[in-house]
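Complex shown without one protein chain; remaining protein chains in place.
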Amino acid sequence: MWHVPKIREACGVIGMCSPGSVSDYLYFGLRILQHRGQESAGISVFEDGKHTIVKGMGLVHQVMDKDRLGHLKSNKGIGHVRYSTFGVSALQNVQPFVVQTTHGEVSLGHNGEIINAEALRTDLKKKGWAFMTSSDSEIIVRLLANELSTHGDPVKAIKNLMGIIVGSYSLVVMIGDRVFGVRDPYAIRPLCLGRLNDGWAVASESVVFDNLDGEFVRDVEGGEIVEVACDGPKSWKYPSPKEKAHCMFEWVYFARPDSIIEGGLVYEVRKRIGSKLAKEHPVDADVVIPIPDSGRAHALGFSEVSGIPYREGLMKNRYVERTFIMPDQRERETGVMLKLNAIKSEVIDKKVVLLDDSIIRGTTMKQIVQILRKAGAKEIHVRIGSPPVTAPCYLGIDMKTRHQFVALNRTVEEIANVITADSIGYLSLNGLIECIGVGDNNLCIGCLTGEYPIPIEGERVRFQKKIDAF
Amino acid sequence: MWHVPKIREACGVIGMCSPGSVSDYLYFGLRILQHRGQESAGISVFEDGKHTIVKGMGLVHQVMDKDRLGHLKSNKGIGHVRYSTFGVSALQNVQPFVVQTTHGEVSLGHNGEIINAEALRTDLKKKGWAFMTSSDSEIIVRLLANELSTHGDPVKAIKNLMGIIVGSYSLVVMIGDRVFGVRDPYAIRPLCLGRLNDGWAVASESVVFDNLDGEFVRDVEGGEIVEVACDGPKSWKYPSPKEKAHCMFEWVYFARPDSIIEGGLVYEVRKRIGSKLAKEHPVDADVVIPIPDSGRAHALGFSEVSGIPYREGLMKNRYVERTFIMPDQRERETGVMLKLNAIKSEVIDKKVVLLDDSIIRGTTMKQIVQILRKAGAKEIHVRIGSPPVTAPCYLGIDMKTRHQFVALNRTVEEIANVITADSIGYLSLNGLIECIGVGDNNLCIGCLTGEYPIPIEGERVRFQKKIDAF
Amino acid sequence: MWHVPKIREACGVIGMCSPGSVSDYLYFGLRILQHRGQESAGISVFEDGKHTIVKGMGLVHQVMDKDRLGHLKSNKGIGHVRYSTFGVSALQNVQPFVVQTTHGEVSLGHNGEIINAEALRTDLKKKGWAFMTSSDSEIIVRLLANELSTHGDPVKAIKNLMGIIVGSYSLVVMIGDRVFGVRDPYAIRPLCLGRLNDGWAVASESVVFDNLDGEFVRDVEGGEIVEVACDGPKSWKYPSPKEKAHCMFEWVYFARPDSIIEGGLVYEVRKRIGSKLAKEHPVDADVVIPIPDSGRAHALGFSEVSGIPYREGLMKNRYVERTFIMPDQRERETGVMLKLNAIKSEVIDKKVVLLDDSIIRGTTMKQIVQILRKAGAKEIHVRIGSPPVTAPCYLGIDMKTRHQFVALNRTVEEIANVITADSIGYLSLNGLIECIGVGDNNLCIGCLTGEYPIPIEGERVRFQKKIDAF
Partner (left out) sequence: MWHVPKIREACGVIGMCSPGSVSDYLYFGLRILQHRGQESAGISVFEDGKHTIVKGMGLVHQVMDKDRLGHLKSNKGIGHVRYSTFGVSALQNVQPFVVQTTHGEVSLGHNGEIINAEALRTDLKKKGWAFMTSSDSEIIVRLLANELSTHGDPVKAIKNLMGIIVGSYSLVVMIGDRVFGVRDPYAIRPLCLGRLNDGWAVASESVVFDNLDGEFVRDVEGGEIVEVACDGPKSWKYPSPKEKAHCMFEWVYFARPDSIIEGGLVYEVRKRIGSKLAKEHPVDADVVIPIPDSGRAHALGFSEVSGIPYREGLMKNRYVERTFIMPDQRERETGVMLKLNAIKSEVIDKKVVLLDDSIIRGTTMKQIVQILRKAGAKEIHVRIGSPPVTAPCYLGIDMKTRHQFVALNRTVEEIANVITADSIGYLSLNGLIECIGVGDNNLCIGCLTGEYPIPIEGERVRFQKKIDAF
């Protein structure tokens, strides 16, 4: 599976307050989070009493002229990179959104997906609201602005908003000159807090702090509203269940290996998954080969436990791969062959264990198996670092239709047949839960089980979480 | 004065319904109206049950790929070209605006300016409305959507909207699959009705019908709501004063000479103005020279009455001029010298009458006088086809600050001194009214007298117009 | 006929030496000459001992960033705007060309056309020369470089070059840090000398000096090599015929009306032509209407002599017209209707005299006649400010094929029929010669008579000019 053309991208957010200028930090922070969304990018900073926004379609460095950003003198701001999960991909949907309210401007960036968006939209239309975009984030920002105008108090407004919207959301919000990070009560999408440039920041992943010479402090909690102020973070809590529903896919695939999510270094989780796979699905083989770059940590773990040597048997053409991030159908049609090539000497006459993080449709995996086959592999045993995906995601990953899943209504033998492998072994659900290490009752595994942490029309609820008192 | 870098641009609108495809007609219609706004352009068409929009910053042919437009099969649509009069010039303000309501999508394009926009914005913010743009047209479209969701009836919604907004507005509105043209009760900005491609259309100027092989039918009346349907236009009236307030600047400068506004061919009005000037401010001279291209018709009229021969004594560099439409300050600094050059043989040792339509700041006129002086003109007598501009416009022209007007608190002798001319003669107010020919009580002459047709805070009202009964 | 989409564009050149920086002057000089070529633009300046070049496809202000030009500190340089007459239009053909020789770098810009280019190319290929472009200007610059390497003396090298190449050429040449203007012995294309920024310059048209606050001094003579040095121009002469062959089309159409060519102000020549037409082809009519912008001076002259009033009966859409300069076939297909519109009041029920400078294919003229007809003109009498074009140009105008000429093998009645006019009157050849005023034997009228000033294979020579002694 590819890092880039995968059909499961999300968004990345950052919010910051520092004694020095924040625009460079927002710019580089978004570049570090670029793997979370390559379709559009934007920042909003508080400057001269106003929210000034720079945004557009494309990669961060294409959208923003770093030199011009230098002229944005501001101590506060938010940023967003996006890969559409909801709302047609178009200029008008590029975040952050900025709206004008009676209590000043509100800028907002959103990672996640609102389950009751359409219901809210219908209700609000009936009240005479006219929607300017197709994004569920417009609903959020306008509801927030509406609350703000009623109460005047940013924190109360955010809390009221959290009482209305249901779903996954890691938000960065700037209200006037105050910057907040907000995470949904179930803590589905990641958000963490850290120090940056002698100030404070929230960001989707801890790697932002590592890379920018800052310091990761802790995850933002589910239901937490944290204000990043220069004199230290302030925190409020919205009543939330004790048990969370972190998206398991963040560890399995989304997040960068060098990020720490809920206490787990993603790289280590993936290595543990590889080790566990070696125990659950051992195989007599000559080499362990990862699909670059997503399967490397898994393969190292598998190799360590199995004793089968790790080899770089597939070589990537980084230049071909890169164009795949453009939403340009012509390019997508180019075959996998141009992107990957086998190292014959590591493959020929060998029994190969092939590692990757997950399988959605199976089409790419089939092509890769054939590349190895053509290079002379004797046997190919696919090992996948997660259980079969068989149900849609409604909480932020763009997998909406069931019929695309290769694992739906197929036995593992049948799946192996489809992808033309000699065998396939999926990580067990228990194995996954154990490797992630936050406990069964703190994970969203809806796409694996069809049971979701939040009631969704037409789907089963896994178990209703109890809400803490205020 | 220049056609292009003038500080008084407006907007152009078009709305259309035809048995054949409208997209090409909208495209060419906007190109024909391009002189009314060069900053952004856009169209919205009804296709497959949805409003599909193409818009962006730039000239019409830069924003829209005519070939791709060909794929937009639609019988209904609206279009807009814009030069910012209100709202920062930015991508998010590009029209048409499209909003989603409980009664379908609403697209809207606006030429004009809403006087009570800020008051409405403040009120609506207090009600919790969050504004996504800085444009007063967002207020219009969202109020309209709000009314629509209450009543469900497009025409009633438009009428209710007209009861809320005050100011100048020529609107093109598409509600679901119905296309309307709306003109404010005072008929301040132009809007006319005609036949196009076997269907019907409204457009800012009649020249659209001439150029596209259609047929100009009549002006839309003040307070009229006209639906352009394929089986013929339908009309409703909002209670409106009998006496109108057409912007006199449309005849003097804005509109194309080949357009007919309120029954007056603009070219003829300008020629009459030139003739009138020859009577009001006769001068002993050798040649009549227009400032190209805006002063030509005036100069022909002056020449005809005075008997002084008309000459093309100033030559334009069309290539230099063109770059001035880009909002690029560096280019604006380039002097007039690059744009205009005197034809020495027509000027040397001659007494010159120099004709233009109006003077705002006088800086350009001063440079032109000096170009003629340098080319050897013996005397230079400036004749201006409108009275001195001494007050701001609040109804659609971007002249907001009084101190910029060269004529403010200066005698004509003092003005002649400032622009280094031997004399200057402005058309009298009565002369202007007579030349336009729609009557004193049907014109807005606020920028000439400081008395406006509509009450404006801090300004005098000219005379309150009586509203007709329903 | 249009100023822009005409099929007869040329090139413009400028060369300059001044105590101050020349880059701004080259930039603005080329913008002033932009009407001579809109396809590509470039400059080469002498800086830090090297020729530094900025060039590309597009208009001057698109190709060059004026701000960056400011960093080019140089006292010497040349510039070029181009509309392809020979050589496919492509990036590699953009001038100036710069080559490295044993005596330093040579930069060259060329306006004109070399008759023996193909013969030279063939000969030189046989000698083993490999040509990097399809432009005849590469032949010139490489022959010049070849001569330079043999003799070391720039002036001698230029003279030897002039002994090899045959045709029309106005060259700007920079050899090391010396800047030269060169005009072919017959002085076919224009080139003039003047003062600029306290230095000296050569340029295609005198209007450059007018517009940039310089001073036109004189035309460069046929066969003259002039060095523009800061301490004054130096001049050498290549043996040349006393009688010249100035292209008559420069006065008729190419040059700006405010330029002076061979002592004749173009505007005045065109007015005289109009007057002459009124005598040669009088007509009983109500109005004289020019085709804007090319027919205005002609129409003024016609009006003055005939007493028939001059009117602006055709209105141009400047925004539509502009896109025609892009070599984009789709745009060209757009009809004349979008570009021109009749002013009905000046046309209806009137007998119209319609003035333009020339007719090539007649297709555009036919469309314009029909626009006037549709606007109600009673009669339309076309008057053309030059004799019928019936033969190709080999000396710099892109009219190579005979069959395109509407006047070929047709009587004037037949031509009137083709363009659907009531009558057509062409200026007589003698009339043209008289109006230009440089004498029959000093003009190239090959496209009118099929007899050329220089022997051309397959064509007749008009009369062999005698060469002066050295």
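Note that the chains are named A, B and C in the order they appear, and that numbering of residues resets to 1 at the start of each chain.
Here, a residue touches a chain if its C-beta (ideal position, glycine included) is under 8 Å from a C-beta of that chain, and two chains touch if they have at least 3 such contacts.
Remember, it's a predicted structure, so these values are computed and weren't measured experimentally.
Under the touch definition stated at the start, the shown chains contacted by the missing one in the entire complex are A, C. Of the listed positions C:V141, C:M248 or C:A407, the one in contact with the omitted chain in the full complex is C:V141.
Within the complete assembly, C:K125 is the residue of C:K125, C:R218 or C:K279 that touches the hidden chain.
Only one residue in the set C:M16, C:V106 or C:V288 touches the chain that does not appear here, and it is C:V106. When the whole complex is considered, the residue among C:F28, C:F46, C:F97 or C:Y169 that touches the unshown chain is C:F97. For subunit C, the residues touching the absent chain in the complete assembly are 91-92, 97-102, 106, 121-122, 125-134, 138, 141-142, 144-150.
The missing chain lies against subunit A, touching residues 3, 28, 31-32, 34-35, 38, 59-61, 66-67, 207, 210-213, 256-258, 265, 267-268, 293, 296-297, 300, 304, 309-312, 315, 317-320, 322-323, 330-331, 334, 337-338, 341-346.
The rule is short, and it goes like this: only the chains that are shown with their structure count from here on.
For subunit C, the chain whose average C-alpha position is most distant is A. Subunit A and subunit B touch with mostly matching residues; of the residue numbers seen at this interface, over half occur in both copies.
Counting contacting C-beta pairs between every two chains, the top pair is B-C. Computed from the mean C-alpha positions, the centre of subunit A lies at a distance of 62 Å from the centre of subunit C.
Distance from the subunit B centre to the subunit C centre is 38 Å, each centre being the mean of its Cα atoms.
Residue positions of subunit A touching 2 or more other chains: none.
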